[in-house]
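With one protein chain removed, the remaining protein chains of the complex are shown where they sit.
In this document, chain identifiers A, B and C correspond to the written order of the chains, with residue numbering beginning at 1 in each.
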Amino acid sequence: MAGSIAAQPPVTTRTGGRARRWLPWLLLRAGGVLFVLWAVATITFFAIRLIPGDPAEAVLGGPGSQASEEALAQARREYGLDRPLILQYLGYLGRLLTGDLGHSYSLRAPVAEVIGENLGGTLLLALLSLLVAAAIALGLAAWSVRGGRGASGVSSVLEIVGAAVPHFWLAISLILLFSTWLGWLPPVSVPGPAGLVLPVLTLAIPLAGFLGQVMRESILDAMASPFVLAARARGEGEGGVFWRHAARHAALPAIGLAGWAFGALISGAVVVESIFARPGLGRSLLAAVQLRDVPLVIGIVLVVALGYMLVTTLTDLADRLADPRLRRAGR
Amino acid sequence: MRRPRPLELIAAAVLLFLVLAALFPSLLAPGDPLAIHPAESFLAPSWAHPFGTDESGRGIYTRIVHGAGPSLVIGLSATAIGIGLALVLGLAAGLGPRWLDFGTTRFVEVLFAFPGLLLALLFIVIYGPGVVTSTIAVGLSTAPGYARIIRSQVLLVRRAPYLEAARVLGRGPAVRVFRTLLPNLAGSLFVLVTLGIGQSIVWASSLSYLGLGAVPPAAEWGAMLSAGRTYVASFWWMSFFPGLFIVLSAVSTTLIGRSLQNRVRSA
Amino acid sequence: MSAMLEVRDLRVSFGRTTVVSGVSFELEAGECIGLVGESGSGKSVTARSLLGLAGEGAAVSASALRFDDHDLLSASPRLLRRLRGREIGYVSQAALLALDPLRPVGREIADTLRLHGPLGPRQRQERAVELLAEVGVPEPELRAGQRADELSGGLRQRAVIASAIAARPRLLIADEPTTALDSTVQAGILRLLERLRAEGMGLILISHDLAVVSRLASRILVMRAGEVVESGPTDEVLGSPRHPYTRRLVAAVATDRPRWAPLTEARPMAGALAPSPSEALPPAAVPSEVVLEASGLVRRFGDRLAVDDVGFSVRRGSTLGVVGESGSGKTTVARLALAIDRPDAGTVRLLGEPWSEATERERRPRRARIGAIYQDALSSFDPRWTVGQTLADALSSGRTRRAGEEVAELLERVGLGPEFMARRPRGLSGGQQQRIAIARAIAPRPDVLICDEPVSSLDVSVQAQVLDLLDELQRAYGLSYLFIGHDLGVVRHMSDELLVMRGGRVVESGATERVFGDPRHPYTRELIAAAPRLNGG
Partner (left out) sequence: MNRLALPLLSAAAVALLLAGCSAAAPTNSEPVSGGTLVYASGDGEPTCLDPHVGGNYPQALVATQYLESLVSKNKDGEIIPWLATSWKEADDGLSWEFTLRDDVTFTDGTPLTWEAVAANIAHLQNPATASSTGYLALQKVTGVEKVDEHSAKVLLSAPDSALLDSLSQPWLAIESPTALKRSQEVNCESPVGTGPFEVTAWDRQQSITLERNKDYDSPPADAGHKGPAYLKKIVWRFLPDSASRYAALRAGTVDVIDNVQPDTIVAAKKDDTIDHLDAPRPGASNRIELNSGKAPFDDERVREAFIRSADVDDAVKSLFFGTAKRSYSALSSVDKLGYSDKSLFGYDQKAAATLLDEAGWTEKDAEGYRVKDGTRLELDFPVSTNQSIPAEQSLFEQIQATAKQAGFKVDLHPLDLSSWYGALAKNDYNLVSAPYTKVGPDVLRILYHSDGTIPAPSGYFANLAQLKDPKLDALLVQASETSDQDERAALYKQAQQIVLEGYYILPLYDQQNHFLYRADVKGIRALPTVSTPTFYDAWLDR
């Protein structure tokens, strides 16, 4: 659920250059990642403390448990909830450094294990949705470039509408159409590909709307550029011109958007995973927050933050490799 | 000025309807959005009730019209919060010295690293659901996206030759920023605002869907959509129309924003 | 044997506007024909319509449009695609952008072979390297793998030509092949085209630069507003131009025109400043005070030494020309003179007082004493302001933006009417934009004006008007110019004294006529020799 984005690749950090100068860029990047992860963990740790309700109660099978005083006292000792907040925080950071994400209260299992089980589902969903979104956006762009007069008008409207649809309204409509009325697809996720189609479509369509709008500008610029005229003059057909030249140029802003898209996919996953009952990080996060399961919330948030940082680092790298002008311009 | 394309007319008409509905709801829908008529519940769309009725017999058309106000308010104020915060961050990063740029960018990345929805979830669970908290939550979670765009725009404008020309003409830094840099930035901000309004309404409705948004019986589109969700198999219109208006408002604000931008650019 | 290419009264129109009408010419193999005209004359559309690439929505008609036995008018898209690249090669107008920045240069050349040859991917790559060598690119293996932005302008142009001739076409269309190239590089490209023509390739050379076309073309068509105003053998057209437009074109070429000689018919200067239209007379030699001087300037970017120990002095009322190829450091010198950039070493003094050492706050009040105009005038205007607002801002040093009569008078002084006040610079021609830039620069009555390539991107005739305007203003206000350019003819015509720069160093300096009369440094000699001249050779 990140904000909207205009067709503007982000300005990356200010160092760059030949192999020798990659090192400072890498160091700076690694430093940035560590800082962000630390900040995210800290903010979440203290933010959750603001939530009303007794954390110890969350430990004992969630809210409303009529656990006895001894049970609550024992839980506080066991999870160190009786120590002053700062000590808890430092203890927590210490364990974090050793990779111990702690124990989930609600699922009574190590957080790392819970995340391990759910990570696959969400990653698969996110990656497939990204690919389908890119395919739809590219398809629309190709159609609008070669489809004649009305094509580009219609496809740009489709993109705007696509970007404006709330995930859950789309999910409900898709279930109504493809499952209830047409009966082609299962309404909830079942093992195997059939269960993936609707969830992926629900995430991919809004993302395709955004990607399409962003790629459209750079594709139209490329198609009107001198190097495309030169390609045509060499005898290249329209198809060759689009796939060999314009499509690559559309990839640049799309790569720049990847960081934001990752955030949008994770937020979307929360909604899609609960409607289609797919196991995943999104759904576990929602449940964990409602059950005040502190370690699980922080664990998931950290994994998502790490994922986000990986994606932005990769896009930063891809930017530099794909478009040498960025590297040479020292940006 | 270019002759308006049919699409822009439709978008303008939708926006006009929404603003009218927001300002004078009783003009377009005289009924009371909250009054219940248990005998007339779950009626299909008909002349009496163009969009059908909900589980308590309230006209969905009436509630959508009366819901326009709150939904637009959420859209506008969330965008204001989002872009306001982003403007501060973007300008600090774009104009300030390098260390400030580095610091702000790291801060924006931290905000970005939080999945938008989690930021909203935490905020709402701490301060309780409701229109105000969900508006601030949507504003906060959209700010990093805008901050990143504003920062790149500022850097772009800051390097523009006409700023250097102003310096050659002897204009001081303050004059250069306020008479030249900011007004030129405003152009690109305008698009962000129109895009932002649509997105804020969509995200606010997602929060209502998760039960974190407007408190019943308020006629807010997201809450109506969420309420209709359980009846979708038997009474499709309860969810369809609120959803339709959420999409319509987001699409028309984007279209109007885009066409105004083209007008400004080609004027 | 009928000609290889026959064009009979070609007509191209977009919707209601006709862009090309009544163009006819023939071309034999091994012959070069020149299409000359200013921007908007339709020369480029004429060439492109031969390939069926006139543009979106173009209506092309002709009584005959034949290449060998192919009728280009009724050719099917498939046939046209087969002709392009295999039979007719095309070097596009903005050559520096004609290579896809994201793909290796070798791949762009291999594409032509892929489309029209039987070679497999590996042989294509090898052939591409051979082609690069053939067009004179050093270290072709290395260059083939690099991307467009890693090559200099000249190398990029050669790579584009390699791509155009890869399939050995029998006709090559070269559209503005040498614009924005330094003269020495330009000379190299023309020699390459000459070799291709000699090897039997038909060549259509399109340019706005008469001198460039005159070196290669045996026949010339002069085009204006879509029509051919004059055509014939090159020496005839240039030697004794019949049509008044051709005459003006030939006259406007600044090369070899003495200092102060007006390049345009002496137009009576309106307003109080009309000097008597006497023949070219330098202003009275007033005991000239040094208004701007620099000594020992050094500026380094990373490990590249852009300016190395440069010194100069500009006298009141006179022009110091700075000439050199791109990358010679002349623009950096201009930025140091304007104190936009800080030198690593050396000083700049303005009107006798320290200028580069002063703090920005100290400099601000004296900024009015030194103005600047740039090659791309449009990008130096605030996009949101009208012409009136821009000039009012310059006049009132920022306080009021009221368009008053002083603005109208300022416009008049640069030869523009008051109706321009309400217009937006974006909607004006290149020449008009540069005039407004000049008006803005002289508004605060400066002593010195830094002109960084002010006319390089203008058509020859427009260029002449701007240069004459600068002369008039210099004579009227005793302005001193630091005039920077890469076109030797223009710089020579404008400057009293000259600096020749190469690789950040001043290789030669002195009075302009002395430097051109007997150039001492070999690089200066090479520069002068490479500059294209109207009288061919």
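Quick note on the criterion: a residue touches a chain if its C-beta (ideal position, glycine included) is under 8 Å from a C-beta of that chain, and two chains touch if they have at least 3 such contacts.
This structure is a prediction, so every number in the text was calculated from the model and none was measured.
Asker: Can you list the shown chains that the absent chain is in touch with?
Answerer: Answer for the hidden chain's contacts among shown chains: A, B.
Asker: Hey, which of A:L140, A:L291 or A:V311 is the one touching the hidden chain?
Answerer: Reading the full complex, the residue touching the unseen chain is A:L291.
Asker: Could you tell me which of A:L28, A:L119 or A:V190 touches the chain that is not displayed?
Answerer: The one listed residue touching the chain not shown is A:V190.
Asker: Pick out which of A:I172, A:L201, A:A269 or A:V304 touches the chain that's been left out of the picture.
Answerer: A:I172
Asker: Suppose we count only contacts with the excluded chain; which residues of chain A make the list?
Answerer: Residue positions of chain A that touch the missing chain: 51-54, 57-58, 60-72, 74-75, 106-109, 114, 117-118, 172, 175, 179-184, 186-188, 190, 274-277, 279, 283-284, 287, 290-292.
Asker: Take the complete complex as the reference. Which residues in chain B touch the chain that isn't displayed?
Answerer: 34-36, 38-39, 41-42, 55-57, 125, 128-129, 211, 215-217, 227, 229-235
In the analysis below, only the chains that are shown with their structure count from here on.
Asker: Which pair wins on C-beta contacts, A-C or B-C?
Answerer: A-C
Asker: With centres defined by CA atoms only, which chain is the most remote from chain A?
Answerer: Most remote chain from chain A, centroid-wise, comes out as C.
Asker: If you average the CA atoms of chain B and of chain C, how many Å lie between those two points?
Answerer: So the centre of chain B lies 48 Å away from the centre of chain C.
Asker: At which residue positions does chain A touch at least two other chains?
Answerer: In chain A, no residue touches two or more other chains.
Asker: Chain B: which residues touch two or more other chains?
Answerer: none
Asker: Hey, which residues of chain C end up touching chain A in the complex?
Answerer: 51, 53, 81-86, 89-90, 92-95, 97-103, 108, 111-112, 115-116, 147, 149-150, 160, 163-164
Asker: How about chain B: which of its residues touch chain A in the complex?
Answerer: 5, 7, 82, 86, 98, 102, 105-106, 109-110, 112-118, 120-122, 125-126, 138, 141-146, 148-149, 151-153, 155, 188, 191-192, 195-196, 198-199, 202-203, 205-206, 209-210, 225, 229, 232-233, 236, 239-240, 243, 246-247, 250-251, 254-255, 258
Asker: Going by the contact rule set out above, which residues of chain B touch chain C in the complex?
Answerer: 160-162, 164-172, 175, 179-180, 183-184, 187, 267
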